[in-house]
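The complex is shown incomplete by one protein chain, all other protein chains being positioned as in the whole.
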Amino acid sequence: MRALIGIGVIGYGYWGPNLVRNFAETKGAELRAVSDLRPERLAQARARHPQLRTFADAAELIADPAIDAVVIATPVGSHLELAERALAAGKHVLVEKPLAASADGARHLIDVAARRRLQLMVDHTFVYTSAVRRIRELVRDGSLGRIYYYDSVRVNLGLFQHDVSVLWDLAVHDLSILDYLVGERPQAVSATGVSHVPGQPENVAYLTLFFEAQLVAHVHVNWLAPVKIRRTLIGGSEKMIVYDDLEPSEKVKVYDKGVTLSPGPEGVYQMLVGYRTGDLWAPHLETSEALRVEAAEFVRAIETGAPGATDGAAGLRVVEILEAATRSMAERGRPVELR
Amino acid sequence: MRALIGIGVIGYGYWGPNLVRNFAETKGAELRAVSDLRPERLAQARARHPQLRTFADAAELIADPAIDAVVIATPVGSHLELAERALAAGKHVLVEKPLAASADGARHLIDVAARRRLQLMVDHTFVYTSAVRRIRELVRDGSLGRIYYYDSVRVNLGLFQHDVSVLWDLAVHDLSILDYLVGERPQAVSATGVSHVPGQPENVAYLTLFFEAQLVAHVHVNWLAPVKIRRTLIGGSEKMIVYDDLEPSEKVKVYDKGVTLSPGPEGVYQMLVGYRTGDLWAPHLETSEALRVEAAEFVRAIETGAPGATDGAAGLRVVEILEAATRSMAERGRPVELR
Amino acid sequence: MRALIGIGVIGYGYWGPNLVRNFAETKGAELRAVSDLRPERLAQARARHPQLRTFADAAELIADPAIDAVVIATPVGSHLELAERALAAGKHVLVEKPLAASADGARHLIDVAARRRLQLMVDHTFVYTSAVRRIRELVRDGSLGRIYYYDSVRVNLGLFQHDVSVLWDLAVHDLSILDYLVGERPQAVSATGVSHVPGQPENVAYLTLFFEAQLVAHVHVNWLAPVKIRRTLIGGSEKMIVYDDLEPSEKVKVYDKGVTLSPGPEGVYQMLVGYRTGDLWAPHLETSEALRVEAAEFVRAIETGAPGATDGAAGLRVVEILEAATRSMAERGRPVELR
Partner (left out) sequence: MRALIGIGVIGYGYWGPNLVRNFAETKGAELRAVSDLRPERLAQARARHPQLRTFADAAELIADPAIDAVVIATPVGSHLELAERALAAGKHVLVEKPLAASADGARHLIDVAARRRLQLMVDHTFVYTSAVRRIRELVRDGSLGRIYYYDSVRVNLGLFQHDVSVLWDLAVHDLSILDYLVGERPQAVSATGVSHVPGQPENVAYLTLFFEAQLVAHVHVNWLAPVKIRRTLIGGSEKMIVYDDLEPSEKVKVYDKGVTLSPGPEGVYQMLVGYRTGDLWAPHLETSEALRVEAAEFVRAIETGAPGATDGAAGLRVVEILEAATRSMAERGRPVELR
């Protein structure tokens, strides 16, 4: 019988409790410890999970020999140091998104993990939702045809962050979804954004990614919106998708709609455009919780040594785009090449 | 008793019939003639309005002494020539949006109209809707507080145009609304866009406008979307608006929501952000048809000599932005200064 | 070449103009005359259709030898007399819903039409919509399985009528849809309703129809609702439908949902219930106007002598239910047997 993988979670703030709850019920793993700087958060963790060891100091959790894998749910600025320390201590690591505050940091973590033959994963939660997985199947099996665009609106009121802009908080979700859906990396990015709070990072931002051929992606994120919107349009040559994450049941709607192109009298450079409208179809989606699937994937990666769907490399690809977008945003949309 | 103003409409295609129908019932005006190159369109105009004179040649309509004012509803590329010719013949002119295909053209028309003391107006239809007029009142009376952003999504399937990009077809609506709502001109624009039809102009585009202070505007337009969306978010320091033009009754929703800022322990550059949520309010809107209001405004401008809300200058301001945005779009979002 | 069928429309109020507009463009027919008691309505009809003969007196229209078929769009109370007179004059007749104010009246019209070998049709408009026709296909081809229930909500603010209750104005739509969808007649009806305006008929009403086996239908109609709702749920053993007539595009949604029944430990009378959830599917619907289809059907019926889908018999079946429901409503829901 295989031994259980001992899990320790660093950070019991907004997201940590969700990770704790899910790892507590993941087969093959045993949740053993939580650390947080705030005593009242540790008290709450103990109230809910009386069996847990709790630490004020993350270093002690990392050093605990009962811990085989560390899950990091702290502010972005601390990801690099904590993850590096955990890897150095021989622990597998799962980091809340984004993987690190810089591409250099992300690369360094990948190197360390590779050298120590440890699993490094990033918590790109949406990749583990049944909605995004279903969309990926439709992309991969050709149902959508050639992908024309990915367009996402992800806005609500709050939570303003102090250390990173709304790009690093919300757009990261779309970049991770895109990375998962499209087997291709963007060539350039143009981003714009504004801060409405003096001295704080941008709370409204727009980002355009240019891919090869005609594929374009756009993401609109906002912490200061009167309503919550989580809606993505995906246009393909054969079908188009509306993915609304707030819909209780039909999150993914597939429209058999589009244009038909036929050469005009003067040839292919004067295409005639026709319109095509067919049925709507919304596939049934499993109601599994994404974090549950992700926790199982992390455990599987540790057990088998094969990387998870959102490994360090995926985390790096997303951080590279965020870094370039931040540069572009500082110059009002000037396009920044991505390698 | 004042004589009726004789109206002639050039172009009886997609939009022309709406103009004809509305001018036919506008007090102070008499719809007298329609011209179109296509005989079958003229036949349809006659079937619906047996009293109309019809011309295949716009020049004849312009020359008709019974015509005091010319309404131009033809493709953008012909606006300049037709409007210039009508002004030269001493006729007042109302041009479908956008006013002209270039800022130089628009400026020329303004000059000619001024010299001949004729009214020149542009059909910025949304400016005449009760929804936009109500929003303007809320902006002007301070209800929204300081305006933080204007964010609009205007997408649907079709109608692809061959001579202009989706910016000139759809974003023009938002630019004219913004021009009407905000008493301020943007400083720079960054635009991105893609064409998915070989040899055709961009059918998906995104545009960010930078204003002084913290105001930002963003417009997302798309001819290749699976669903029709017409939704604008307007964020203010006191209140926020969701304006959904497809809602049958509550088009304008005013949210008493926002953030409260208080200086943090380290002063104004570390503001603390709090969240505020209050009631929702949707003012009752008149159901008047925008084109009817616009037609009356054109007639009033001619009668009084005082310019209408969407005069040549408004048309020029919008075209200047479209021109700059087109340049930016050609360079993947490079910001272009305005003036 | 076959001669055109001359059409005359009696009543140019709320609905008449729609009938006039559609018959004006129906192949095989020629719209020739309109009558209305109100001179201003006739003036409006002439303004829109200068070729029309207009009469203040319906009797003159009926007597006009150019008229082969009469369309009656007047208040319910006058249907019987006008239709009878038209049939007596040898004219085919299409009557706005409901066919007559009493089942006896409806039966009489059917008799007269049969004896004179004239077409008698009733304007059950929804039967000619692509949505209802698509639903019927799904019922008839077995897609829904056994039909369990039809449940409709049809409410809005206005238009209060003075001569008939909301049942005769709005529920008639559902009764005609049901008559078309289900090849079976109800056994009994229970109806309840209230008037909120002194001296006026009921403006809120509820109606339950009992069919053989387990099929039940329920209709909720209201002239005093703050919002407009037109939504019908249809439950079947295999699939279920939500038909929302206010949806701009996906009016008919087919849910692959339901219960699975398996005999419990104590046999068939203790069925175990399981739940089944599958995909959603919304078939593309033609955007043809229902009245256009209906007008063509009336013309075809006259030309061929074969009755239309909403012939006098269909009109009678609906009126019989309305009559029984009215009796039930007067006694607070006491069930009234049909037939």
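Think of it as A, B and C in the order they're written, each chain with its own count starting at 1.
Rule of thumb we're sticking to: a contact is a pair of C-beta atoms (placed from the backbone, for glycine too) under 8 Å apart; a residue touches a chain by one contact, two chains touch by 3 or more.
In this text, all values refer to a predicted model and were calculated from it rather than measured experimentally.
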Tell me which residue among C:Arg38, C:Arg140, C:His196 or C:Arg327 touches the hidden chain in the full complex.
-> C:His196
Kindly state which of the options C:Leu99, C:Met240 or C:Ala296 is in contact with the chain not pictured.
-> C:Met240
Hidden partner chain, touching residue among C:Ser35, C:Gln119, C:Ser165 or C:Asn222 | C:Asn222
Contact set of chain B toward the excluded chain (per top definition) = 249-250, 256, 277-284
For chain C, the residues touching the chain missing from this view | 148-149, 151, 153, 155, 157-158, 160, 162, 188, 190, 192-200, 204, 206, 208, 210, 214-216, 218, 220, 222, 224-227, 233, 235, 237, 240-242, 253, 255, 257-259, 261, 268-271, 273, 275, 277, 328, 331-335
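The criterion applied here is as follows: only the chains that are shown with their structure count from here on.
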Which chain has the mean of its C-alpha atoms lying nearest to the mean of all protein C-alpha atoms shown?
-> B
Residue ranges of chain B touching at least 2 other chains are none
